[in-house]
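Reviewing the structure listed below.
Excerpt of the complex: some chains, original placement.
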Amino acid sequence: MELDLQCYSVRTDLAVESKEMINSLEPAPIPGVVEDISQEDGIKITRLDVQNEAASQKIGRVVGHYVTLEVPELRKGDTGLQEHVATVFAREFEQFMQHIGLGPHASVLIVGLGNWNVTPDSLGPLVVENVMVTRHYFELMPDRVAPGYRQISAVAPGVLGVTGIESSEIVQGIVERTRPDAIVAIDALASRSLERVNTTIQIADIGIHPGSGIGNKRRGLTKDILGIPCIAIGVPTVCYASTIVNNAIEMMKNHFGSDSKQTGQIMGMLNEISEHDRLALVKEVLEPLGHDLIVTPKEIDEFIEDIANIVASGLNAALHEAVDPGNVGAYTH
Amino acid sequence: MELDLQCYSVRTDLAVESKEMINSLEPAPIPGVVEDISQEDGIKITRLDVQNEAASQKIGRVVGHYVTLEVPELRKGDTGLQEHVATVFAREFEQFMQHIGLGPHASVLIVGLGNWNVTPDSLGPLVVENVMVTRHYFELMPDRVAPGYRQISAVAPGVLGVTGIESSEIVQGIVERTRPDAIVAIDALASRSLERVNTTIQIADIGIHPGSGIGNKRRGLTKDILGIPCIAIGVPTVCYASTIVNNAIEMMKNHFGSDSKQTGQIMGMLNEISEHDRLALVKEVLEPLGHDLIVTPKEIDEFIEDIANIVASGLNAALHEAVDPGNVGAYTH
């Protein structure tokens, strides 16, 4: 049975989903994958370490540290919950920076990947528009910068189809000229599960890898390429139709439950084959007919604005000591 | 076996899809449903008459005349094809008006239903913005209106959640004050098939009925309510996740083909139960888990703009004799 998953084949960019799929096949713990889950006020936080190459092969994710916030209620548009998530995100992001050794004075370049004009791909540019940038004050009037602020710059490099240049090349050029200590890259992701779309935030120290994200970003933004740590913040905003179908069949299988004979009667071979094979089957059927589109919830305009505000507010509070998570909202518009 | 479909239960607003579903169960002709299909240059045109109440019950659509243009390639963004579709749409719409007895001088109020700020629901307001309105010239300087123009007005009444008023009430108030001879209402629809989303235009003389469209428009815009003919132009821009899944299972069933025993082995009972029951099953599984979202293709921003231009250009050419389908694009921006 094929268990080594590749990111593309399952079409998810979320480590928690990769882990979930492995576990659905093999409930046993995976050596080299350490997971810690906590719950608070409707937010599920999963801290997941992929510790070595063997674990990476098994789970289909790059070696690294992943923190995921899942907030199913986020879709309801409750302003109070949004502020709470921004605060928790700020705390987790601050710990994450400490975890990878970034001190309170490390300068950061925030990179908003994606396309302004494609709503589900506009998360990165929207966050860039809403974060507090301070680098120019440090450059132009260093004596007048109040304590508690870090040197922050932010760019939205655009997408290959619009610029003709890989966003990683643009970022590399800017890094070489402005010499930040670290990159924080924000990108819209694909999930295998519609319910995670616009309700999940993933932080990872792995940078951006070819094939992740929903656009075309072949070269990646990684420590190997850029020479500085690169934290990736991702929010799933889309699903492939085929993964919706595949996931629904999985849910139906679970719905009919443990009596595999009965489930087999209802679902035939669909009950028996691996998720991987079943997805291949679904794709084989849908693709030639033009049905394997990438989709996003109808309410995407509002979702994307809300989640961009959460990420921007959270980053402002996490990056600047002087910004209080309590009044986090005031620094963005 | 339950064959009388209701619009909501199958979650499609397209007559061609209702017909298709009935036919998948009963290949025999349906008495009182007359269909005429033609093909030209990548456009499939279906003219469908639901002639009586029995046929209406059977097919789950209101008695009336439906013309559907399906253009699978429309999604590729080819400007030339878009102009061709606008021209064909103009011709079909003109014939449609003649068919229901609207002469060249009948004044028309174009109603763009939906919500500016929800991209997949913004078709109506976008069309309103791009059609040529002339009513004010007829009112203010009737002597100076060139021949070949009809009296056209256009409104986007907004949605209940924003206005607190049913859009049908707003339209009724405007109709009573401005006395047009007919209504043309444009609305975004739901399809059961992702491939029809943003590639299909339906013209129908049935007006807008409660429960159609993707928003909340409970009271409807119909000849009964408004006292004047009401033509509905609909473009599917969204699907329910459950109908994507259900439709995919149908496609898998067809994929494995005519050997029902083998298909049964692969798909179990899913092969045997009716589409209606299967959809109920899918919904039963997805809904409690928050998976039965309404979704739209990732590229919706561009699609909706393109299709709004096609509909607006087509209407301009169809409604005004002086506007030539050849230079149809020049009247919108």
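All chains are identified by letter, namely A and B, in their written order; residue positions are counted from 1 within each chain.
In this text, a contact is a pair of C-beta atoms (placed from the backbone, for glycine too) under 8 Å apart; a residue touches a chain by one contact, two chains touch by 3 or more.
Quick caveat: nothing in here was measured; it's all calculated off a predicted structure.
Every protein chain here shares one sequence; 2 sit in place, and the complete assembly counts 4 copies in total.
Convention: only the chains that are shown with their structure count from here on.
Centroids of chain A and chain B (each the mean of its C-alpha atoms) stand 36 Å apart. Across the interface of their complex, chain B is touched by residues 72, 75, 117-121, 193-195, 197, 214, 238-239, 241-242, 244-245, 247-249, 251-252, 255, 264-271, 281-282, 284-286, 289-291, 293-302 of chain A.
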